[in-house]
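A single protein chain has been omitted; all remaining protein chains appear in their positions.
This part shows subunit A:
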């Protein structure tokens, strides 16, 4: 009798732990652009310290879903989001949420590297400065160095921190943008096709970086490259026509997916 209770308690605890390991939870998420519905009741949870890849053909809603996670859709006039998205259990669409604060916690890296037309140093220091994360110049120097170190860019740029960020190569610019994103100590990093404008070497460097960042951050990445999704992620979600078709362990997804549409898409067959 006592044993039973103990087992039941343990099970409840496990369940609780499981719930806690979801950094973000999306429930019945739908997105409308004016009359047009782009997402249909998507239920997708993002696990803590995990790389989740979103894949699917163009226009399937994967980027739309990604952008709901830090309310980037707010900037689009006729865009409407329904359903519930939580970050550590808090509804991010709640009116009391400060969107600037939210985006510091859920950072974003875009398809095209978009450094500010400022020095490398200022590219990194801008975020920490507006969020008041550094108390002194030495503090700020430390944040800039640590961010660039983490992004694997420090050795390449340490002697030219005052040069313009736009003068770097494409791959370096993208790693600069990642360094900029992590400078404000986010909890989640969203990446929208971060390597599609990069050559294979720069891509490999960014992928290596994603792999390392995983221990400290939760990462959601949209990618058109199936191989990239297979290489960097632990969980993969497949979107099609605005619906979440399948979410699975990446290893299973690319060897033996459950859904026929996933199968056809990843194998490059006619649907």
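Details
Heads up, the rule we're going with is that a residue touches a chain if its C-beta (ideal position, glycine included) is under 8 Å from a C-beta of that chain, and two chains touch if they have at least 3 such contacts; residues count from 1.
Everything below uses one rule, namely that contacts and distances are computed from a predicted model.
Here one chain is missing from view; checked against "Alpha/beta hydrolase", "Thiazole synthase", "Glycine/D-amino acid oxidase" or "Phosphate-specific transport system accessory protein PhoU", UniProt names that protein "Phosphate-specific transport system accessory protein PhoU".
Within the whole complex, the absent chain has one touching residue among A:72, A:124, A:157 or A:266, and that is A:266. Residues 226-227, 230, 254-257, 263-264, 266-271 are the ones on subunit A that touch the missing chain.
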